[in-house]
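Removed: one protein chain of the complex. Kept in place: all other protein chains.
In this document, chain identifiers A and B correspond to the written order of the chains, with residue numbering beginning at 1 in each.
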Amino acid sequence: MENLAAPATKRLSIDDAIEHLKSSHPHAVKSDDREGYEGVIVDSDRLVEIARVIRDKLGFDYLSSATAVDYLGEGDHMEMVYHAYRSSGGGALVFKAQTDREAAQIPSLVSVWRGADFQEREAWDLYGIRFPGHPNLTRILMWEGFEGHPMRKDWREAYYEEEQKPFDSRWPGGHVHRAEEKNVFGKNVSYPPDIDLNRLMDTSDTAVYQSLGLGVDIERVMDKDGFETNELVVNMGPHHPSTHGVFRMVLTVDGETVTSLEPVMGYLHRNHEKIGERNTYLHNIPFTDRLDYISSMGNNHGYVLAVEQLMSLGRRYNPPTYRCEALRVMMVELSRIVNHLWAIGFWLNDIGAFFTPVLYFIQERERILDFFEAVAGSRMMCNYMRFGGLFGDLPERIKSVSNLTNDRVRDYNTMQFLTEMINERIPRTIDELELLLTQNEIVIERSMGVGVLGAEDAINFSAAGPLLRGSGVAYDIRRADPYSIYGELDFDVAVEQEGDMYARYRVRVTELRESVRILKQILPRLEATAGESIWADGKPGAYQPRVPHGESYGRVENGKGELGYYIVSAGGRGGSANPWRYHVRAPSFINLTPLGHMSKGHKVADIVGILGSIDIVLGETDR
Amino acid sequence: MDLNLQELNATEFPVPVELEDNIAITSLSQLYNWGRRNSMWPMLFGLACCAIEMIATASSRFDFSRFGFEVMRATPRQADLMIVSGTVTKKMVVPIVRLYNQMPEPKYVLAMGACASGGGPFKEGYNVVSGMDKYLPVDVYVPGCPPTPQALLYGMIALQRKIDGQSIANGDDVPWYGEGPAEPTPVPVLGPDIIDPRQMDMIRRQAEAAASEAGLLGQRELPAFTQLVAATAVATTAETTEAGPVDEDALSVVLPTGGTPWAEAEDIREKRRLRALARKALRATRRAAQTEGE
Partner (left out) sequence: MYGTGLAKGLRLTLRHFVESYIDDLRYGFRKYHHSTDNFGIRQGTQTKGVITVQYPDEKIAVPERFRFIPILIIEDDDHPTRAGKDWCTSCGICAKVCPPQCIWIVRGNDPNTGRPVPEPEGFFIDIDICMNCGYCAEYCPFDAIKMDHDYELASYDRTSHHIHDKERLSKPNSYWRAIAPTRAYDEMLVRGTWEHKDAAKEARRGGASATRSSALSSAARETAPAATAATAAATAAEAETAPAPAAEVEGATPWSEDDAKREERRRRALERKAKRAARGG
């Protein structure tokens, strides 16, 4: 309805929208005509103004990703790249702002899209770009006081060996050593030469509290006695059973009521992107498994899509075969089922249904993991997808050979196993799930009206996945911007209007059913394509593919929301072997932006539920 | 589960076969260890991907409560075992050391997965600790990325074997039965990079030495150290492997049965038994001398 009433500029195609921008801001906007790049480069002084035009006038109201790139040696500038979408669907308007490397500074877009908040903090933390106008520009993944901005191309880690893999020391003269043996301290550390050890204080924690604007004098609060409620700082995490990993929340509470909440993260920041830029393209696939380790298949999918987009710029490129796509979709949907079962189960743990539902769901998960193990070789870290293909076709039988005396052997026909799972077992589990929970009065009372996020807020906060759809925005990338074979599959986008915890639960349950519906359509497709090659070129891909220059943004609807990979291929002649920039738009990370907003006014006990209903996984949040 | 008395029986003292189900002759520390190892409570403490496999191990299909790892405690004060399940980052190691210090003794650390053992695939990352053992004493390492639930169970059984091999009487085995409370592990400091207080002197010396040179500390290769690396690097040429002295460790690795970790526990136990016998002999001679003197 809104779309019909919208001005005509909101329905412009992306090319027309770019033309519109260029004509309305002739000096501030120019096309990005580097080879393989898209979108526009915006004069950074007028970025905020133009961003408002993009959001309000052109209708690109959803900022999917904002990330920095360091073009050291390739133009010697820093660049912020923004991908904006329309919440009604369609492709991206990419706009970029460039700045000098030394005094990197780009105006903050938090006033336009609050979803840019954490992403700009990340760019400050890892790239050292300042964002004037940002309300709280502090480090987010590393600690306050850390030396340097590690994602800059000239920053080197303590164990630095070479700029790019493969390292020369491994072959042919590969005399083994451990990296710590080469470090004076025997640890993964390096210190600046002017380190002052006499005045050494761990300021990381106090900095956290100060950055939150919590001028709370903890001493004073502790001195008070009596029953009067008092504003108090409560620290939850990083070791807390309900934070789903090493996540930390600092809340101020007035009595039991939360007045403000700040997520603190980075406790699992394992430098995915830095390592990813040292890696070759192929090396990154198993690393993506470890992002959202509940649904590794989805991570693989997003990454191979992004790299295939880049590869398609080259001369010789064959798209994946139909069977390959069908298998990919099947795997992704199965892992979505795993993901939602896990998410619902642990959310219930948080609101008090301690472990009964989880244990039921894990039983089903184990069956699906058995299948993954038989097909891809590992229960969790599947590493199944390749550029233009897959690790392998389905085995004929899910079969194991005993190699120890007390091993027990299983042997099932793969298709029969799948059919039974998809037609009987998984639907039965979902039925049980609904029977157990949907009408359960305790669940309803704990979750209805708690953690409300309105539709406009959800879009503005760049929320994704069930969090967005639970707020009444029917935005599912599988429909809004179809990839793979989702365009021809029949399924509905799950959407609920209320925007509370219960709505998110309902969205997940509906998505479980829709996933089963998709899987039921995949089965005959698999049977019809049996025998077809899973490789685009009919043979396995090369182990060191060269990827044409350019940028690409591959995004998929993962269980937790929109998972995007921004990849830049630069450097080297005739394509690159290693990504220049490898950025992960992590739904778990960006979905935390509205957490403070959603938590305000609720009780402490609801906070863990709200966090659980967002469904984060720390491997992806901190990367 | 049935009580198996035979596993309590100390091998030195044979029990008649017909009584094996009813009688066990055992030592106090064996009985004590038997109780201890069958009631290990792990800390509910997940770091990364491995934590998911740890949950899978705790859930109904693998169910580690069959081994007495019954309840996962969220507080360190009720836990005996810290399963470090996942990548340890510099930012996280500070709370981990604090948690470890809060655990009551006797306490054990199990490093689950490649990351917790030695940094794993993320080892090169700037925020990653190269193994939990850089900061805490680790008892059992479980390799794998991630270890399957069965691999973790194997590691837990290995830990139980290790506990079996410990003696209350011997201070070398279990430091916590010494006098007074144990020294807490110093908590690392988050400075420009993480700083282990135990290395403070070394950092200071390095800083003084490097004061003239530019560049970061720690990235320099020390000449003495490279030599050491070359010397200790596992024998790389075929000649040295053939001609070199037989290394016990290498041997146990090659043999299919000797590679199991509890071969080492057996070893320890055997040594302890010999030591006990020696002590006993000594006592006997002393007593003999005493009676003679009287």
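As a working rule, a residue touches a chain if its C-beta (ideal position, glycine included) is under 8 Å from a C-beta of that chain, and two chains touch if they have at least 3 such contacts.
This is a predicted model, so every value here is computed, not measured.
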{"item": "Of A:Pro135, A:Gly352 or A:Gly377, the one touching the omitted chain in the full complex", "value": "A:Gly377"}
{"item": "Options A:Glu147, A:Glu432, A:Asp457 or A:Asp537, residue touching the unrepresented chain", "value": "A:Glu432"}
{"item": "Contact partner of the left-out chain, one of A:Pro132, A:Gly487, A:Gly531 or A:Gly574", "value": "A:Gly531"}
{"item": "Which residue of A:Asp15, A:Asp194 or A:Glu441 touches the chain not shown here", "value": "A:Glu441"}
{"item": "Residues of subunit A (touch criterion as defined above) contacting the omitted chain", "value": "165-167, 169-176, 178, 279, 282-287, 289-290, 356, 360, 363, 366-367, 370, 373-378, 381, 383, 391-392, 395-396, 398-412, 417, 420-421, 424-425, 432, 435-442, 444, 530-531, 540, 543-544"}
{"item": "Those residues of subunit B which, in the complete complex, touch the missing chain", "value": "60-63, 66, 111, 114, 117-124, 131, 133, 138-145, 147-148, 150-151, 153-155, 157-158, 162, 234-238, 241, 249-250, 253-254, 256, 260-261, 264-265"}
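The rule is simple: only the chains that are shown with their structure count from here on.
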{"item": "Residue ranges of subunit B touching subunit A (in the complex, touch as defined)", "value": "44-49, 51-53, 55-56, 59-61, 74, 86-87, 89-92, 94-96, 99, 115, 118-119, 121-130, 134, 145-146, 148, 189-196, 199-200, 202-204, 206-207, 210-211, 213-222, 225-226, 228-230, 233-234, 236"}
{"item": "For the subunit A and subunit B complex, residues of the former touching the latter", "value": "141-143, 145-147, 150, 156-161, 175-193, 195, 197, 200-204, 238-241, 245-246, 266-272, 274-275, 278, 286-287, 290, 293-294, 358-359, 362-363, 365-366, 369, 379-381, 618-619"}
